[in-house]
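See structure below.
Our next item is chain A:
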Amino acid sequence: MILVILIAVLFVGGLLAWASERINPEYPRIISLLIVLLDIVLMFSLLGGDSSATWLVDLQADWLPRFGISFHLAADGLTVLLLLLTGFLGVIAIGSAWGEITERTGFFYFNLLWTLAGVLGVFTALDLFLFFFFWEVMLIPMYFIIAIWGHENKNYAAMKFFIFTQVTGMLMLVSILMLAYSHYGQFGVFSFDYFDLLKVNTSGPLEMVIMLGFFIAFTTKLPSFPFHSWLPDAHSQAPTAGSVILAGVLLKTGAYGLIRFAVPLFPEASMQFAPIAMTLGAISILYCAKVAFAQTDIKRLIAYTSVSHMGFVLLGIYAWNEEALQGAVMTMLAHGLSAAALFMLAGGLQHRIHTRDMSDMSGFWAKVPKMSAVALFFSVAALGMPGLGNFIGEFLVLLGAFKANITITVISSFGLIFASVYSLWVIQKVFHGEYRNIDFDDSHLYDLNRRELIYFGLMMVGLIWMGMYPQSFLDLSQGALEGILASSQIVATAAVTK
Partner candidate 1 sequence: MQSIPIEHGLILAGILFSLGLIGVLTRRNVVFVLMSLEIMLNASGLAFIVAASRWGHAEGQIMFLMILTLAAAEVAVGLGLIIQMYRRFNTVDINVLSKMKG
Partner candidate 2 sequence: MLDLIWLLPTFPLLGFLSLVLTGGSLPKKIVAVIGAGSIGLSFLVAAIIAAQFLANGEAHFIKEVWVWMSVGSFSPGFTFYLDGLSLVMMLVITGIGFLIHLYSAGFMLDDPSYSRFFSYMNLFVASMLMLVLADNLVLLYLGWEGVGLCSYLLIGFWYENPANGYAARKAFVTTRVGDTSMAIGLFLLFAQLGTLNIQDMLHAAEAQWAIGSGLAVAASLLLLGGAVGKSAQLPLQTWLPDAMAGPTPISALIHAATMVTAGVYLIARTHVLFELAPNVQLLVAWIGLVTLLMAGFTAMTQHDIKRILAYSTVSQIGYMFLGLGVGAYSASIFHLMTHAFFKALLFLAAGTVILSLHHEHDIFRMGGKRKQLPVAFASFLIGSLALAAFPGTSGFFSKDEILLAALEMEGPGLILWIGGVIGAFFTGIYSFRLVFVVFFGESKAHHEDKEVAGFSMAGPLILLMILSVFGGLITIPVQEVFNHGDVHEEHHVSAFMHGIMIAVPLLGIGVSYLFYMSRALSIENLMASSMAKSLHKFWFSGWGMDRLYQILFVNPFLFLARVNRADLVDRFYELLVQLTRIAHKMVAQTQTGQLRWYALSIAAGLIVIVSLGVLL
């Protein structure tokens, strides 16, 4: 029941926020903040349980029984981690939109909350039809956020984002239907339920085709080379709050989909496909790091680094052993924080000096030391400095991937070098050097205010916690991942013995 409440609170809250704009334009943001905080408090109740059990909460109700579609929500340790990340970043996003969004605020917070609700649904849905429903729900409000409150090229970016995700989502829908039909063919009844579909034994080219439908949809969301090109535009044109949710949360739905659905439902095809997937991950890491370095738009640069980091996640997932999967999960969490923070810094800069072009910026450390120090912290996190969460994730991924495929892992490790090149370049170009303000109006270039310091501080604490004491997170996901690893093993061996 708690899961339904979590999602419903956000849906209702969104409507409330929209309506409250008429009373007072300040109200939507306050209401949304309270709603998301309420949701986080409710999420903590999920933490108390026994984390060694695989499934913490489970709710199933009939929806369209004739087609085997049920309203099935469930959470395990992995889900809880992602839910908490979503809630936390929701607060951060509202915080960053606090001062930035001034027009049609009600509608904005409505979209924001409905996106979050869609994401929560994606993370908890275990009926594939319901999953697809929430997949679409999280897409449309985000489109509006980019298209209405975005920057100069917002229509292009929003449309690109929408088409990429929608088209690949359609591929996924076809796959879902094919899978349900396979279930019918094998068991005589239609079912869209995750646990039923795990038992379906597809094989050969059919399995590969269905798996690819899922794979393409999820790697477009991840995003991975070669489906990544919607991300730089979407991120640079979106308002800061949009970027935070996009980078911090939406990208993780792709990774979650791969872990939860794409691999366990099709173990043999995934094993066959793994080298290709891992290679794509490696290419993502290296290629996008190189492209990132060449950018002059600071948000675009950070967007490409996001793709690069998600390459590690893809690599870890398809290595498919415990270390690599835990690493992928840690990278998801840590990247959620560090990318969100970097986008907020870039957004904050844009809000102050109305440009994203790094060639106009130089020597800001002298003018805004607090912002520079914070930027340095998060850049250092992004390049994988031990002691912070990103290192744990990347190290575990590479450690696990090494056992699966040595060559690809070695090549991916060079990503660590490239990461340091682009991270330090951003610091050098924007914050170091001599202060120069000829290309922009610096009258509003003030340092971080108290609100901004609070949420940056929260994110810094989060990253340090993840880096120094990751066990608290790893414990939560351990049960879930062991369950997933075991189930894919069982299905694979069952298929073999059949």
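On the choice of candidates, all candidates are chains of the complex that A comes from, given by their letters.
Convention: a contact is a pair of C-beta atoms (placed from the backbone, for glycine too) under 8 Å apart; a residue touches a chain by one contact, two chains touch by 3 or more; residues count from 1.
In this text, all values refer to a predicted model and were calculated from it rather than measured experimentally.
Only one entry among 1 or 2 touches chain A in this complex, and that entry is 2.
Note for the complex: chain A touches candidate 2 at residues 160, 225-226, 228-229, 232, 290-291, 293-295, 321-323, 326-327, 363, 365-366, 369-370, 373, 380, 385-387, 391-392, 395-396, 398-399, 402-403, 409-410, 413-414, 416-417, 420-421, 424-425, 428, 431-434, 468-471, 474, 478.
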